[in-house]
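Take a look at this one; I'll ask things after.
Apart from one protein chain that is not included, each protein chain of the complex appears where it belongs.
Now for subunit A:
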Amino acid sequence: MPGLLRVATAGSVDDGKSTLIGRLLHDSKAVLADQLQAVTSASRSRGYAETDLALLVDGLRAEREQGITIDVAYRYFATPRRSFVLADTPGHVQYTRNMVTGASTADVAVVLVDARTGLTEQSRRHSAIADLLGIRHVVLAVNKMDLVDYREDVFDEVVAQFAQVCDSSWCAIPISALRGDNVVSLSSQTPWYAGLPLLTHLEELALPEAPAPGGRFAVQLVIRPRTPEHRDFRGYGGRVAAGTLNVGDEVVVQPGGWQTTITAIDTYDGPKRSATTGQSVVVSIADDLDAGRGAMLSTGAPGTVTSAASATVCWMTDTPLEPGARYVVRHTTSESRAVVEAVDSRLNVSTFGSEPAESLALNDIGSIRLRFADPLVVDRYRDSRATGGFVLVEERSGATAGVGLVESLS
């Protein structure tokens, strides 16, 4: 059971994401008096009839002026049972890349849908992104139930639509973020609903284990202190990307492919017998190998060393993704160059089918083939989030142009 649950919201603009987060924070008593007072007085000076809880999260001037969310806002709160990091992501198509940013580190996505309109193209896009990114559990929050007289058949219809598009583990909750129905406590307006309120669900949720093909540890930094106490120390600083590594394990050091043994796993706080996903440690190995930043230490089935891959890409910049284009690819701790060999298809977010495409525009999701200048050590994204994901960076501007998920290896 993680002590920290990372949650991202998703959904169309005006579906009420910021209001829901404001409501969660407010009703779980995570909003402090000065914050509430600032929001109350801002609402009053804008002439609103009620306090607009969305102002708690829409922190940028332009967001408050337009009443929309432009960039991810991160909020933190703890109940007696769990700590939460909430990424409140924008709904506008224009800011889809910021939604992807918020979703990439999340364990759970809360997809908001307006009960009156059902699934829109943007809520389908967000569901697709949540699925793609391997979010381990989705909560469908059917919002604005107060505006449809809390009717069960309306809720059931949205649930049926969502069942067509979501393959993850998921559940559905009828809510009104504005009124607080089924957010922190169960609502008397929905006696037909047999589940938990949203917050309780998030507090009690047990996530399925993250997939791991084997132990994966990408070298970040070679640590060689050369101090009198540690004259001969040579360790590899890094974070376990997947699985578990133990002292005594046989490891393959890739891309070179050398075999060796883990002799120690150290931290400032003392040596450890093993280290598991997410832990930052210093690993020592038996042989003196040429393993610098970007090298991958694998236990179990090793990763694939490859100069080419097929990937699903979400494109995030105005310049379209086209065959022949070159980018810098950032994958684990390694960096190489990549050329786009082919664009194969684009996801149609209305039908969820794929259609032929020759390029991908801003916010498109599609399949491409890439070739790398140097071999990378990769896994398929569905087998390992941290070793199957990469970003493409524009060489000249340094901008992050797209995110890729390795589908198959060639």
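Just so it is clear, a contact is a pair of C-beta atoms (placed from the backbone, for glycine too) under 8 Å apart; a residue touches a chain by one contact, two chains touch by 3 or more; residues count from 1.
Throughout what follows, contacts and distances are computed from a predicted model.
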Identity of the absent chain, which is to be given by its UniProt protein name, from "Cobalt transporter", "Sulfate adenylyltransferase subunit 2", "NAD(P)H-dependent oxidoreductase subunit E" or "Electron transfer flavoprotein subunit beta": "Sulfate adenylyltransferase subunit 2"
Sole contact to the chain not displayed, among A:272, A:330 or A:371: A:330
Touching residues (missing chain, whole complex) on subunit A: 1-4, 32-35, 38, 42, 56-62, 64, 70-76, 78-83, 85, 97-98, 100-101, 104-105, 137, 163, 169-172, 195-196, 201, 203-208, 220-221, 223-225, 227, 229-230, 233, 235, 237-239, 266-269, 278-280, 282, 293, 316, 328, 330-333, 385-386, 389-391, 393, 398-400, 403
